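One protein chain is absent from this view; the other protein chains keep their places.
Each chain carries a letter (A, B and C) given by its place in the written order, and its residues are counted from 1.
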Amino acid sequence: MVISSLQALLADFAHERDWGQFHTPKNLAMALVGEAGELAAEFQWLTPEDSARVMADPHRAEAVRQEMADVFSYLLRLADVLDVDLDQALRDKVELNRKRYPTEHARGSSAKYTAFEQP
Amino acid sequence: MVISSLQALLADFAHERDWGQFHTPKNLAMALVGEAGELAAEFQWLTPEDSARVMADPHRAEAVRQEMADVFSYLLRLADVLDVDLDQALRDKVELNRKRYPTEHARGSSAKYTAFEQP
Amino acid sequence: MVISSLQALLADFAHERDWGQFHTPKNLAMALVGEAGELAAEFQWLTPEDSARVMADPHRAEAVRQEMADVFSYLLRLADVLDVDLDQALRDKVELNRKRYPTEHARGSSAKYTAFEQP
Partner (left out) sequence: MVISSLQALLADFAHERDWGQFHTPKNLAMALVGEAGELAAEFQWLTPEDSARVMADPHRAEAVRQEMADVFSYLLRLADVLDVDLDQALRDKVELNRKRYPTEHARGSSAKYTAFEQP
């Protein structure tokens, strides 16, 4: 299982450095949003078209890849500390979204599901 | 492989709704940081101790689990669209961090790696 | 008026560099959340108590001050570009929050207003 083996790698890394004391769920959530902000910053001035070509520039590509790894690592650590099964959580959310975004209403639309609901 | 099967699930979900037009890397990075902000908001007023007990409250637990699923889904979509191997990107970043945070300097410290580097 | 004079300063700065092309509302909102993430990162590993003493460390204090200035500058630019009166928007939101958070329900509680509302 990829997810649990990555979580074990990250838990060992933190344990070797005695970082468990810093890895409260609150701190990990805060670190995650900080890294997500850095990832967003890689795209902030790009046009949509340029953003689709971001990996063609080796310097930008490496920055994007590293920021994605940082986001992923804090998400995995948070899931580990909270004992959340990310794989199942995602599958459950997709099922919920199938109900919220039926294809007949959602096709080609970026509207939030609350726009389709009964008053 | 968990990651690629989740990416296929999400790609199908988007394709059925003709959402590919919205899923530029820029937009996905923006959606990811928005969801990370909502995840952070679940923890914003909690003490570190309360944050460690967040899953004991079924209502909060479900909110946290769903926000984590949302962050994960946009991270997986972004990786798919940019053709980034998240598993490898994370392993590479851990190797980099082994050099940046040698255990003898980093143990018990939350200082950023730049604090250990030579001037 | 402080707000409008700061906005004029920032508009001139952007104009001198021909940056108007980058300052779409979408890009400014993305830059703002990126800077907010960097600000959050300054606090991510601190205990609540240490966070209250953050300005006692000159190096951290300067970093926090600069990140706050960055957030403020993008908020002011966004307000300028969208023609939002930030002063009035804030006063209006406080009035709304007086209704959402009546003192008798909200005192000493960090619960969201939706918890007080009638079903």
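What we mean here is this: a residue touches a chain if its C-beta (ideal position, glycine included) is under 8 Å from a C-beta of that chain, and two chains touch if they have at least 3 such contacts.
All values derive from a computational prediction rather than experimental measurement.
Student: Counting the whole assembly, list the visible chains that the omitted chain makes contact with.
Tutor: A, B, C
Student: What is the set of chain B residues that contact the non-displayed chain in the whole complex?
Tutor: Touch set of chain B with respect to the missing chain: 22, 27, 30-31, 33-38, 40-41, 43-45.
Student: Of the residues in chain A, which ones touch the absent chain?
Tutor: Touching the missing chain: residues 26, 29-30, 33-34, 37, 40, 45, 47-48, 110.
Student: Mind pulling the chain C residues that touch the left-out chain?
Tutor: Its contact residues with the unshown chain are 1-3, 6, 9-10, 13, 16-19, 21-22, 24-27, 29-30, 32-33, 36-37, 39-40, 42-43, 46-48, 51-52, 54-55, 64-66, 68-73, 75-76, 78-79, 81-84, 86-87, 89-94, 96-98, 101, 103, 106-110.
The rule is simple: only the chains that are shown with their structure count from here on.
Student: For chain A and chain B, let me know how many angstrom lie between their CA-based centres, rounded off.
Tutor: It comes to 3 Å between the two C-alpha centres.
Student: Multi-chain contacts in chain A: which residues touch at least two other chains?
Tutor: 22, 27, 30, 33, 36-37, 40, 43 - these are the residues of chain A that touch more than one other chain.
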